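Note that one protein chain of the assembly has been removed; the remaining protein chains are unaltered in position.
Right, chain A next:
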Amino acid sequence: MSDPRGQDELNTFPRLLMQHAQQRPNRPAMREKEYGIWQTYSWAEVAQNVRAIACGLAELGFKRGDRLGIIGDNRPRLYWSVAACQCLGGIPVMMYQDAVAEEMAYVLQDAEIKFVVVEDQEQVDKMLEIREQAPLLEHVIYDDPRGMRHYAETFLLGLDELQAMGTAHDKAQPDFLDGEIRKGQPDDVSVMLYTSGTTGKPKGVCQTHDAFIQSAKGGCQFDKLTESEDILSYLPMAWVGDHLFSYAQAMVSGFTINCPESGETVMTDLREIGPTYYFAPPRVFENLLTTVLIRMEDASWIKRKIFGHFMEVAKRCGAEILDGLPVSTADRFQYWLGNLLVYGPLKNVLGFSRIRVAYTAGAAIGPDLFRFYRSIGINLKQLYGQTETCAYVCLQPDGQIKLDSVGKPAPGVEVKLAENGEILVKGPMLLKAYYKRPDATAESLNEDGYFLTGDAGFFDDDGHLKIIDRAKDVGKLNSGSIFAPNYIENKLKFFQHVKEAVAFGNERDFVTAFINIDLEAVGNYVERRGLAYSGYTDLAAQPMVMQLIKECVEEINAQLAADPMMADSQIKRFLILHKELDADDGELTRTRKVRRKFVSERYAVLIDALYSGKTEQHIETEVKYEDGRQGKIAADLKIEEAKTFAPQAAKTAA
C-alpha cells in the first residue's frame, strides 16, 4: 500500500519497533539480569510494554512535542520509555545518572521538562531536591519501587502503575496509539542529547528520526550487522554513542541489547553475554589491559614465559592475520598455537570470545593498546563523530586499519577541511538545531550546510582522516611552531602509569605539563618495590614515582623530537598533581574530558611555578567528596625538569 505521506514506511523509530514486533515477535530484543538470572524480552513483549507506557503517559497528559526526561542506568524500562515517548511524538531527553542535582536542574529548566522517568529512589530524591528550581516539573515516574513506600508526594508515580493505567487505556481505545504513531514524521525531532559542556553550558542537540535511522543504517551496512548480534548496553544512555548503538542500530537491524545487572557487575556480565558487537571508550580497554598485565605479573614464571612468548608472536603477525595479509606458515602455526594457549583463554576471560566488531572512540587510543587487542584477534576499530552528527562521520573499514587515523568517511557522509585545518562534515546525520539556541546553531552550521566540528585534522595519502586536536586548542609557542596540547597529552596517557595529563604552552616559551598518575598501576609498581604509601597524594609525592614519570616524559620528548612539526613541543618541566582530576570538582566533564580552561584557572599558581623556575610549590585545593561534603587537600609539589632532545639527535636517543 502506498500513501502520499509515507506513513507505512519505516522512517520513525516507533514504526520500526512495531515492524519488529510483527516480523520477529519471538526473537530476543532485550535481556536484563535480574535476581542473578538473565531475563529475556522478545520484540513482541517490548512493543507491548512500550504501548503500555506510551498510553500511560498520554493518560497523564503528555502531549505531542513535550519533552520526557529520562534518568538512570541502562534499564530496559528506560529504553522502553524512550520509545514510548517517541510513539506519542514527544522528545526524550536523557540525563547522566551520576550528575549532581543542580546539573539536572539546568537541563530540566533548559528543555522545559514536565515529565521525567527515573530509575530509582536515588534519582527521585534528586528530583525532590531541585523541585523549586524546575517549576514546570509535573510528574516524576520511577522504575524501581524499592524504598518508595513512604513518599507521599502526589506527583510521584510508579512505572508499574503507569503501565497498568496505560494497558487499560490501550484496551479501551486500541486505535489511539496507532494513530499517534502514524502522525510521526521522519523529520520530527526524535531525541535531544545534551553536549557534555567541555565548552560552556551544555546545549541540547535536536536530532531527527531520519538522522539517527540513516546513521544507524549506514553503520549496520558498513559492518554487516544482522539481527543476531548481541550488544552489552552499559554506557550512559545520555551519551550519543549509546543511543546510536543500543537504540538506533538495534531498532534498525533488530539485534539484542543486554543490560548489565549493575554498574559494578559489568565485567561479569560481559563474560556471561559474550557480545558480538561491542563499544567501549579507550579508557575501558586500557583498564582491561592493565588488569590483565597486573595479574600476569603475579602469575608463576612459567605462565609469564608462555604469555610473553606468544604476545611477541601476536605482535609480529596477529594484526596481519586479522587483516588477511600474507603471513609465513611458521608464524601462522605459532599464532594458532598461541590462540590455543593464550589468546583464546584471554579473550574468554575478557568476554571477547564472540566479538565480530568492536569500536572505540571518544578519545585517542594508544597505539600499543590498539595493537594489543587487534593482535589477539579482536577486530577493534576506531570511529569518529560527535553528538551533533549522531556519532557517525568516519569509520575504519575492515582490513584497512591504521593506528593513528579514524578511518574513511562513512556511507553518505561528506567530509572536507577548512583552510585552518578544521574538519567540516555534511550528511543526513547532522543535527536539526540546538534547542532554543539559534545563535549556536548558526555558528556551527555554515551557509553550505556543513557542520563545523571544531576538530583540526588532515587526510593522509589513502584518504584516511587523522585528527590532531581541537581546532581552538591548537595554539602557537613563542617560537612560532604549532602547539597541539591534546596530541602531547594523549601520547603521555598511553603510558599505563599516567592516567591524565594537561599540557600548557600556548604563547609561552616552552611546554609544561600536569600529570595524574594511575593509582592502581603505579601503586602496584611501588608495592612491588617494597614501598608503602597511604593514598593518592602520598603516592604522587614519592621520589620513586617522580623518577618513573620522568622517564615517561623523556621518552615522549624523544618521540616528539623525531617529528619536525612537533620538536619544539617537548615537555621541559612537569609536576605530578596532588589529587586526581575529578568530574565532581568540575575539572572533568561527565564524559571524563579535561576542562582545560577551568583547570588552568584553578591551578594558576602551579602554572606560574612551572614557568618561573621554582622547584617546589605549596597548594591547597578544595575537594568535594562523594557524599557531598567539602574538604581540603594540601601538598608541596615538586617540579621536575625533563631532558629534551635536539631535533637532529632524536634518532640516536630514541
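As a convention for this text, a contact is a pair of C-beta atoms (placed from the backbone, for glycine too) under 8 Å apart; a residue touches a chain by one contact, two chains touch by 3 or more; residues count from 1.
One rule holds in what follows: contacts and distances are computed from a predicted model.
Considering only "FtsX-like permease family protein", "N,N-dimethylformamidase", "NADH-quinone oxidoreductase subunit 12" or "ABC transporter ATP-binding protein", the record for the omitted chain gives "ABC transporter ATP-binding protein", by its UniProt protein name.
The hidden chain makes contact, of the residues A:39, A:173, A:226 or A:265, with A:265.
Listed by residue number, the positions of chain A touching the unshown chain are 35-37, 147, 149-150, 261-262, 264-265, 268, 627.
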